[in-house]
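Before I ask anything, here is the structure I am working with.
A single protein chain has been omitted; all remaining protein chains appear in their positions.
For reference, chains read A, B and C in written order, and residue numbers begin at 1 within each chain.
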Amino acid sequence: MDDLMAPVRVDLSARRGDFPILSEKVHGRDLVFLDSAASAQKPLPVIDAMADAMRHQYANIHRGLHWMSERTTDAYEAVRSQVAALLNAPSQDEIVFTHNSTEAINLVAHSFGALLKPGQAVVISEMEHHANLVPWQMLRDRAGIELRIAPITDAGDLDFDGLARVLSDGQVGLVAITHMSNVLGTVVDARRVADMAHAAGARVLFDGSQSIVHRAIDVVALDADFFVFTGHKLYGPSGVGVLWGRMALLDAMPPFMGGGDMISSVSFEQATWARVPHKFEAGTPAILEVIGLGAAISYVESIGYDAIARHEADLVAHALRRLPEVPGLEIVGAPVERGGVISFTMADVHPHDIATLLDRSGVAVRAGHHCAEPLMRRLGLTATARASFALYTTRAEIDVLVDSLTRIRTLFV
Amino acid sequence: MDDLMAPVRVDLSARRGDFPILSEKVHGRDLVFLDSAASAQKPLPVIDAMADAMRHQYANIHRGLHWMSERTTDAYEAVRSQVAALLNAPSQDEIVFTHNSTEAINLVAHSFGALLKPGQAVVISEMEHHANLVPWQMLRDRAGIELRIAPITDAGDLDFDGLARVLSDGQVGLVAITHMSNVLGTVVDARRVADMAHAAGARVLFDGSQSIVHRAIDVVALDADFFVFTGHKLYGPSGVGVLWGRMALLDAMPPFMGGGDMISSVSFEQATWARVPHKFEAGTPAILEVIGLGAAISYVESIGYDAIARHEADLVAHALRRLPEVPGLEIVGAPVERGGVISFTMADVHPHDIATLLDRSGVAVRAGHHCAEPLMRRLGLTATARASFALYTTRAEIDVLVDSLTRIRTLFV
Amino acid sequence: MNDLGHDLYHQTLMARSRAPRFAGVADAATGVGEGRNPMCGDRVRVSLRCVEGRLTEVRHETRGCAICQASADLMAEALSGAARDDVAALTSEFEEVVTVEGATTVRFMMFRPLVRQKSRRRCATLPWSALAEALAEQGVKTDG
Partner (left out) sequence: MNDLGHDLYHQTLMARSRAPRFAGVADAATGVGEGRNPMCGDRVRVSLRCVEGRLTEVRHETRGCAICQASADLMAEALSGAARDDVAALTSEFEEVVTVEGATTVRFMMFRPLVRQKSRRRCATLPWSALAEALAEQGVKTDG
């Protein structure tokens, strides 16, 4: 990733026109949307793909024998191949569409969790989003699985020595870890985690909710066993997420939810499950949302991850240079590799006040614990403000942020 | 419901213009979409509401302090009140947004199921969709709950004597039953089911996936304990469903999935759950889809259930009059009250051949077991063809169906 | 093409589905196999007699749609008298017709429209699944 740090600047500001919402005014000011890590804005191709489906080609899928159903099934299944290609997954049958990352992780906790034995352990890290913590707590309480926490360093990187320690007794069945922290921006060396997990006889799940927005993902190169992401952060619609898993694992796992489309045959006495991935897609899926996600992936690929990563590296560098100019501002964490997410605090000003006052300047940031309460505790904080960048973010927007923060600060001291 | 059978005809054909897809051609023919029970087409207000949100007002909800997030939260939560009003639910906090009906039923099977004790029983009927069968089988196999089947009559109505029998030992904890069959069109006398269930000490869940499309729902009048439906059949987008439950029950139930937004506070050791309904909405919800569902509900209410039910009663009467003109055609079931769904078979012609050949005339129907295999077995069939009606269906379309069926039949004899 | 505009349901197919020539059970069958499609309840049972590497009789009992009926009957016809070693080639020939746009083989051409109608493909391949099972009973693989 070294070359990303080189000053080869890629400017994607011409792409802003693809996002109609960016021309909106907020409190009479230009919208400066720095909350993309919570959910990204949608480009025209996504808006149009969904509206076009509803206008011209829509029906329920999979079991219909008529034109609308067959064509909609084709469109839906085509996105499965598209996602497989995006992740470099060995087979499109390994792609399961879910509601969001959260459901994908719950699915694994439930169905892979059913294969674990009491006494085995699941490892997560200190910097997990609640989505990658609570399902494992529920598994722990339900099935007698131990939950272990791999520590992070003060800089906000995964502590690999600590990880080695929690893996050392060979009792770990799964390491479930974020690929990129939504608070610290830390990009985790996933391959190293996978190698360590596998050496200890454990499987590994990466929560790619943030990473896939900023980095090309190759599940083979990462040697992952599971990888999850959520559509709405990748410029796609809400209501759709993805679970990728190795076929052998998905095959061995019992289903999560029961209903139509996930069975091969059913009587009152018993059901036989459909083959993977359908076994895990109960009921009418998010047809329109999957189609929208396909448009989002095409859009991202038309720009290219290389350009996106370079653009973002430039924004991060600019922000890390400029933010410290604000009196009292402190950036949280200094990870070795950082995606487009920066959390900060400001002496004498509560993050909530920062967010509310920035909003009056049209600047949208998040403030709070970012669904990572245990990480906040680890950092000795109760909340941070967080600015996050997307492909449509500009240096000028970061400058507006810095100027507004400076003015806010004067109000409080 | 008697008055619906009266010949007061309401013609909604002027509304067809609201559904752009209805002007599409299929194989060079006008689309005659008689597969709305699988998924309905979308009116412009739904298409526009979703596109407008993406164009003008979108951000992740609930935890954002900025304008876009607050307004989007308001829009999302406003639909919760809208749904509460639609169902006449006592409180909007009793409305849980899910992925679809299937997830809603799985949620109840998991979370209410956790309150049942081994030895207790769940009752379903012989005419359930797999969505209201498989989750209970999974509960049975997981938790030692007995699964009992209430029979139907040969006409396709619920057999209330049979229901009384399976309730008689007082061991039943829940009666989960369809409010309208997606195969037979049967509208079940839900209040009678509720009264019987309650008298036997059981709770009652109605699968309203089909009924809410055709009838005004009042959960208080039905004396329901749970009611579920799915957005995409009610002219809304895919990817969103609804669970309504009595507050006292929802309150007592453990959560289904874990993640962001469903906890009040969490440490590595433990989590405390958020209050209902948030306890059951883990992760980023289907924000855009909920907004789309709101538009669909407004649209349906602007027409009114009275007009919809009358229009549909007219279509059903017309179809029941005309379909028997087709040689060899047999209508499946003759329920006391029927919503806009008619299954049929044709001697010498397999339902799959019917569907494929109708498609060439632009007519979309379903053929197969309609995710109700056990019902098929009960009926002594392997598959049926099914025509289903929506508010945009016309008599003329039914005539096209009848004429096409007559021509198809000549090919086979 | 018929007057209903579907090029699948032409004369031959309809004739074969209405009056199959190879329906029934093979005498002294050496292999029997079954295929089921739970989606529609269709079922094909294939029975065959294989003598000295040659299929001397192939029969089918089919409960299914016209496509399935005709496919079963035409399969039985194509296989009757064929060498056991040729089954794999015939199977791939059939697979090609229904999956590859512009397949060049001539046999089974009437099923070509299934290339663009995936949802009905299984109706036509079901007899072939039953056949594979019937041959497997004899230790003969068809897919290689």
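Basically, a contact is a pair of C-beta atoms (placed from the backbone, for glycine too) under 8 Å apart; a residue touches a chain by one contact, two chains touch by 3 or more.
Nothing here was measured: the structure is a model prediction, and the numbers come from that model.
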Checking the contacts here: which visible chains does the omitted one touch? A, B
Out of A:His27, A:Lys117, A:Arg165 or A:Arg192, which residue would touch the omitted chain in the full complex? A:His27
Kindly state which of the options B:Ser168, B:Ser265, B:Ser302 or B:Thr410 is in contact with the chain not pictured. B:Ser265
Which listed residue, A:Leu357, A:Leu375 or A:Ala390, touches the chain dropped from view? A:Leu357
For a quick check of understanding: of B:Leu65, B:Val183, B:Val240 or B:Met257, which residue touches the chain that isn't displayed? B:Leu65
For subunit A, enumerate the residues touching the unshown chain of the complex. 27, 349-353, 356-357, 360-361, 367-369, 373, 376, 381-383, 404, 407-408, 411-412
Considering the whole complex rather than only what is displayed, give the residues of subunit B touching the chain that is not shown. 63-65, 69-70, 73-74, 264-265
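As a working rule, only the chains that are shown with their structure count from here on.
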More contacts between chains, B-C or A-C: B-C
Centroid spacing, where centroids are CA-atom means, of subunit A and subunit C in whole angstrom: 47
So, what's the distance in Å between the C-alpha centres of subunit C and subunit B? 39
Of all residues in subunit C, the ones touching two or more other chains: 38-39, 117, 120
At least two partner chains per residue is the criterion; list those residues in subunit B. 27, 352, 356, 359, 367-368, 373
